[in-house]
Each structure stands twice: as structure tokens, then as C-alpha cells.
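Shown here: the complex without one of its protein chains, the others still in place.
The letters A and B name the chains in turn, as written, and every chain counts its residues from 1.
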Amino acid sequence: MSEALIAAKQISVRFGGLWAIKDVELQVNSGEILGIIGPNGAGKSTFLNVLSGLQRPSAGHLVIGKEETADPKAWRMAKLGIARSFQTIRLIDDMSVLENVLIGTHLYAVKGFLQVVGRSRSWHQTERQLKEGALETLAWLGVGHKAELPVSMLPLQERRRVEIARALMIRPRVLLLDEPCAGLSQQESLALSNLMSGIRTRGVSIVLVEHNVKLVMALADRVVVLDHGQKIAEGTPTEVAHNETVIQAYLGGEVHA
Amino acid sequence: MAEFAQTLVNGLTVGTLYSLVALGLTIIYGVMNLANFAQGEFAMIGGFAAFFLIQAGIPYPLAVVIAFAAAGIIGLIIHLLANYPLRQSEPINMMLSSLGVSLFLVNLAQYLFSPTPQVVESPLSGKSLNFFGIFVSQQRLLIAFVSIVLCVVTYLLLEYTRFGRAVRAASLDPDTAVIYGVPTKKISFLTFVLGVALTGVAGALVAPVYYVYPTMGISLTLKAFVVVVLGGMGNVVGAIAGGLVIGLIESLAGGYISTGFQDAIVFAVLFLVLVFRPEGILTKVQGEKV
Partner (left out) sequence: MNLQRLKFWSAILLGLGSVLASLYVQNMYLLNVIILAVISAILAVSVNLLVGYTGQISLGHAGFYGIGAYTVALLTTRWHWSIWLSFLAAFGLSGLMGLVLGLPTTRLRGHFLGIATLGFGVIVNVVLNNWTSLTNGPVGVRGIPAPALFGISLEYKNFFLGFALACLFVIVLLVYLVVNSAVGRAWKCIRRDEIAAQVSGINVYGYKLLAFAFSGGIAGIAGALYAAFMTLVSPETFDLNQSITIVTTTILGGAGTLVGPLLGTGILTLISEWLRNFHELRLVLYGLILVLFIVVMPQGIYPFVKKHVQLWFTPRKVKIQRGSEGRHL
């Protein structure tokens, strides 16, 4: 049994009278790819929002390493090593690719007033290192040659990669990906899933929320199935694929891997 | 006790006026996402319209109606020149443009009509009623009456007519509204014209009580903003109720604390509201969408 990086304890989220998520218990282990699947409106994205601190849970709490919190703040979660991407990409369109990625280096940049204003040697050194790191990551993700272009000029799949690059710059232990393949062609999806394996080999766990069930089944070590805000199954892809409740939820055998 | 009741009554009558101005401001905000800093200037336009019409011998009720039309027509011109070209740009630009419009209108009025306050005579001037020792001038009663009627009519218009449904659709979700065939461009200009025309009436109504002068609109704009925030931006019922609340607070603060600090107290209340209930005190809470 490997070490748990995040443990979600009895997480519930309520919008008005509606439970988007009810008593979900979940654990992210180090070095794994955890797939979260479920029909539309199952609460997958809401759950990612809880894990990344963007949605305060109505009940329950998170345990991240040694820290325990019932009201996670997004920037604190980033500090604790949880990074994420968004289904609708959140990049800053009129900044260059590199500038966007550099935003992710915030935690490691020199920010002391005197250092910044005096342009101290350590400021120069750190800025250079961060920039090199950002360029390296971009190159590794296959968008290195576009570093100076404005983000708005890149096609969707490259913007996805830029967003992942920004997320990787916070040096995360867990990377949350919200529908990374939405809108991509089959080929592009495949390339991206290879990339995810690559990220995992670099020691970053991935939580993958994805519509493309086949892709998740092929990639994930473990799969959690949400339906109507509740966890209805959990296990290896094969276990989940043969689970009666899951097949019911998906209305027939679409899941057969 | 009588003094307290008097303060309350004064506050409420002024409050209805704030409601009327805030009503215009709030529907404009709702549909156009415009914080219209020139709102009060239309009260000034209405006031001056009433002043000149009465001098020309036109009876006061008719003057009020023409003030409505005059503010509406000037509003239309301003919409076409200063708002419409900016419909695609960031909301802050339209707001700045409205500040420019305000500057323009105030100073044009000063140039044309001189800064001196003008007295407007209405048939009710100087008459007041006595209810159990509380004096209410008849003009104030008229202000309250007409304001309430106009608020109710506007509310009904928005709630029960085709136009109203279109306005509400455009204000809730302009993009979807367009898809469903709501002519949002037309709606936004009708809303602007209606919103400022209502304020024009407000100006014609206060004229006999407070005089008419070029800068009279500025403090009215500020009060209306406080009311709109209090009631929730874009919320019609909120604006009407908020107007009464601000009228009361202002009158009580003026009567029992200090007239000098009156405005500061109104804004301090605004501050507290913004801090503790930024969505307004009269709206239901909604979850934030990520």
C-alpha cells in the first residue's frame, strides 16, 4: 500500500437544496493515475473543485499529508502541492505562452521588496532559473517553439499543454486534470494520454476526470465512479468495468473495456 | 415623539424619490451592465424642463409629463453617441463615458442656465397637511404618490408584459436572450431611455421643494448608487425598498447625529452592507459558480 497524498473524508457539497456531492470518501496515492468517471452531472467537476480548494465543502474535510482542512483555500492547496487544469482553459490570452507558464512559478520566485527593487543577484539568478525551467517544461510538452507567441494564437490541444505546463511549474505532487481531452481529436487525445503517463513517471500523481471512458480505463491504475454525487464503485479498471451498478448507471454496456 | 415621527415621514417621502431614481439606475445596470454616473443629471434636465415650462405658462402636471419626454429624448441621443459605440468593450469604459457625459451635462447647464438655484412654483407650493401634529407639505406627498405609482407601473411593466420579459431575459443572460430572438440592442436602448426618463420625472417632482440647479444631480446619483447596492444591483424590488431605507437612514442621521456627516453616514452604511452582504440585503444568496 502506497502513501496517501490526499484523503477526502466524507465530502459533501450542497447547492441550494441539491446535493452535488454526498459523503464521498476518496484517497489519492502517490505515483498513481486515479480516474474519476461518471455520467453528466455526477459531480465530478465539483469534486475536483473541492480538491483544488475552489469549492468549499458543505461537510467533510480533506487531509493533505499532515494537514487537515475543512475550508481549503485554492492558493494554499497549490502550496501543498496540488495543481490543476480546467475544462475551459484558464490561460491569459493576451500574454505570451512563456508569461503564462511563469505565473505557475510564483511560489518559487523572489518576492522580497528590497530584492525585487534592488534587482539583487539572487533575484536575477532565480528569475533565470525559473525561466529556464519553464522553457524546459514547455519543450518537454512539445510546445517549446511557441514560447514567445501569444496564447490566443495556439490551437486547443497546445493551449491544454500550456495550461498543464503552468500547473507543473508549481511542482505539484498531485495534478488534477478536468476533462483534458474535451474537444480534442482521437489522435490528439492519445498523444495527451501518453503525456499523462510521462508526467506520472516524473513522480506526479494524476487525478483524471474524463468523459472518454475508454481512455480512462486504458490509462488509470484505479477508477472511481460517481453517480448523482455519490461514489458507486471503486477499483481497478477491470473491476469497475464489470460492476453491475456501474453498468446500470451508464445504461447498458458502453463501459466494456 | 412627534419630532421622531416627523423625521420618519420626511425620510420616507425623500425615500420614495430615491426609489424612483434608483429604479431607473438599476434597470439600466441590469440590462446594459452600465453603472450610469450621469443618472442624476437627467433629474437636473427634468427639473430645468419643469422650470422653463412653468415660466412659459404651461400647467405643472403637463410640465412633469414633458420633463419625462425631454429626459427620454436627451437620453436617447446620449445612448446613441456615448453608450452604444461601447457596447462591446469592457464595462468600465461605458462607466467612464457616463462620467464624461455627466461632466458635459452639468457644465453645459451651468453655461446655459447659470449656477444659481432657480425656484420652481407648483400649485402645491407652500401648502401642507397636518396629520396629528406631523406636517407634510403637499408637494412632498405628491412626490411620494407619483413615485410610488411610477415604481408600481414599472414593476408591473417588467413583470407582466412582453417588453418586461424581454428586459428580464436580456438582463439575466444577454447571450442566451439573443439566441431566443430577444432584440437586446433595441431592449437596451429602450431600457436606457425609460430609466433616465423616470429620473427626469423625479427631477420635475423635487424641483418645487429643493430648487433647480446644474449640480443637483450629482448627490442624487450617489444616493441612487447606494440604494442600488443595498437592494442588489439589477433588482427592481430591491431598488424600491432600498430607496425607502436610505431615505430613512439619511433623515435620522441628519436629525439625530449631524447634517454635516449625513453623507458619510449613508456611505458608511453602504460600506457595511458591501462588506457583510455584497449581493445586497434584499436578494437571495446564490452559490458562486466556478
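The working rule: a residue touches a chain if its C-beta (ideal position, glycine included) is under 8 Å from a C-beta of that chain, and two chains touch if they have at least 3 such contacts.
Just so it is clear, the model here is predicted, and its values are computed rather than measured.
A.B. asks: Looking at the whole complex, which of A:63, A:110 or A:232 touches the chain that is not displayed?
C.D. replies: A:110
A.B. asks: If the hidden chain were put back, which of B:116, B:176 or B:258 would touch it?
C.D. replies: Residue touching the absent chain, from the options given: B:258.
A.B. asks: Which of these, A:6, A:62 or A:102, touches the one chain of the complex that we don't see?
C.D. replies: A:102
A.B. asks: From the list A:52, A:157, A:212 or A:243, which touches the chain that is not on show?
C.D. replies: With A:52, A:157, A:212 or A:243 as choices, the missing chain is touched by A:52.
A.B. asks: With the missing chain put back, which residues of chain B would touch it? List them for me.
C.D. replies: Touch with the absent chain occurs at residues 29, 35, 81-82, 85-86, 89-93, 95-97, 99-108, 110-111, 218, 222, 225-226, 229, 233, 258, 260-261, 263-264, 267-268, 270-271, 274-275, 278, 290.
A.B. asks: Since one chain has been left out of the picture, which residues of chain A touch it in the full complex?
C.D. replies: Interface with the chain not displayed, on the chain A side: 52-54, 73-75, 77-79, 83-84, 86, 90-95, 99, 102-107, 109-111, 113, 116-117, 119, 123, 127, 150, 152-153, 166-167, 169-170.
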